[in-house]
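Here's the structure we're looking at; comments come further down.
The complex appears here without one of its protein chains, the remainder shown in place.
And then chain A:
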Amino acid sequence: MWKAVKDREAGVLLPSSFASRIRSHRVASFDLSNHKEIVSPHNGAINSLQVDLTEARYLLSGASDGSAAVYDIQHATDYERGLIAKHRSLFVVDKQHSHGHRYAISTVIWYPVDTGLFITGSFDHYIKVWDTNTTQVVMDFKMPGKVYRTAMSSIATTHMLIAAGSTDVQVRLCDIASGAFTHTLSGHRDGVMSLEWSTSSEWILVTGGCDGAIRFWDIRRAGCFRILDQSRSQLGRRPPLAESTSKKGSVTGQSSSVKTAVSQRRIPLGNETKQLRTLRKSQILTRGPVVQRLHPGLSSSHNRATAHYGAVTGLRATGDGMYLLSSGSDSRLRLWDIDSGCNTLVNYEAMRLQPTKALQLAVTQDSSLVFVPCMATVKAYDVWSGMTCRTFRGHYELVNCCCFSSQYQELYSGSNDRQILVWSPPNPIIAEMEDGRGGLVSVADQDNWSD
């Protein structure tokens, strides 16, 4: 470590690589935190966690008993035995609140600009916008089905839209400024369990549905412009530009809509309209043969390409906006290259994911590790090789959500056992104390002069 400091001083090592080296070293030594604890006031399973995006100081959690709470994760409320910091909630809003949710809260997010507002979505079909300081509901939106996931874009400068996915097949965008629904995105065949705004563009929304499809929507125009298909694959990272232009001829258009279990047979684009006509005939409402004109750049709504064999339960885009991780109820985690829309075929070792609930994945800032809640543990996988780096066992029941704070390199996980656990690099002073030295003066503070 000191050699690295000297190298930085001499200019051999770049300051940014010095910082990333320290961060990855800290992340590699993760364990159940021995100096920090969060005291959870919830009486139900914790469904959603988020650390605020502006200062990374406040943690928001939502639970199945209809309660949402905020904790200050940097300053503890009290200390146990003088060493272990206990973080109690700053406030809790629950069913007793006059405008609180009536059923389970499935998703909580901070307003991305500052911590003055937060948004909760619940199974009682409502999305409520709360004022943090007065803990009052400022606005609410009624959705047609149970709300599974809400998301707001952290890079948006021109809009304040909340994207909401529910059991209804349509994704709705709610506007805080006007209090109304601005967009309705249709295309999914079943409920939408996971949503993410793109990290590179404020207009692009990615949704994953219970039908197994992942769709990309540009909210400035109608329809989705890309559907991820698991049979379209590329081997690893895309080759640099010079090589790929020579291969352009071999890549054909959309995948065929006739499902072959054998796969890899591409029907040329010329036959597409004929197939659309035959597919239309099979629908229950016979409208007669209608040829659907496809606008350039739009995906047909008949495109049944699936990204997973079951429902898509979790989505997470990497920080640089180039790759997307998706988890499905078929217990698979897939890594997609966003620009080419291909499956990179990275196989994440055998994992069992809970099939019925939406999961919250977390990625480290340099996109090297992905944290996945697998049954009662949280597993950390290397993003490109798919090997299991660490398994974090600590919860007593199924883990639902995990959130990584890149500023302080800590992982928070919430589970059905009503607890939020903190995973962080060990504090060396406390580790020494626990070794049995006793006494209140830590070794690091003692003077060590030689006479």
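Remarks
By definition in this document, contacts are C-beta pairs under 8 Å (C-beta built on N, C-alpha and C of every residue); 3 or more make two chains touch, one makes a residue touch a chain; residues count from 1.
The criterion applied here is as follows: contacts and distances are computed from a predicted model.
The listed options are "Origin recognition complex subunit 3", "Calcineurin B homologous protein 3", "Serine/threonine-protein kinase 19 isoform X3" or "Embigin", and the UniProt record of the chain not shown names that protein "Serine/threonine-protein kinase 19 isoform X3".
For the chain missing from the display, the contacting residue among A:Val12, A:Ala28, A:Ala177 or A:Leu345 is A:Leu345, taking the whole complex into account.
Screening A:Cys174, A:Cys374 or A:Ile420 for touch with the missing chain picks out A:Cys374.
Within the full complex, the residue among A:Pro41, A:Gly116, A:Gly223 or A:Gly310 touching the omitted chain is A:Gly310.
Although one chain is hidden here, its contacts on chain A can still be listed: residues 233, 235-236, 258-264, 278-279, 281-282, 309-310, 330-332, 345-347, 349-352, 374-377, 385-386.
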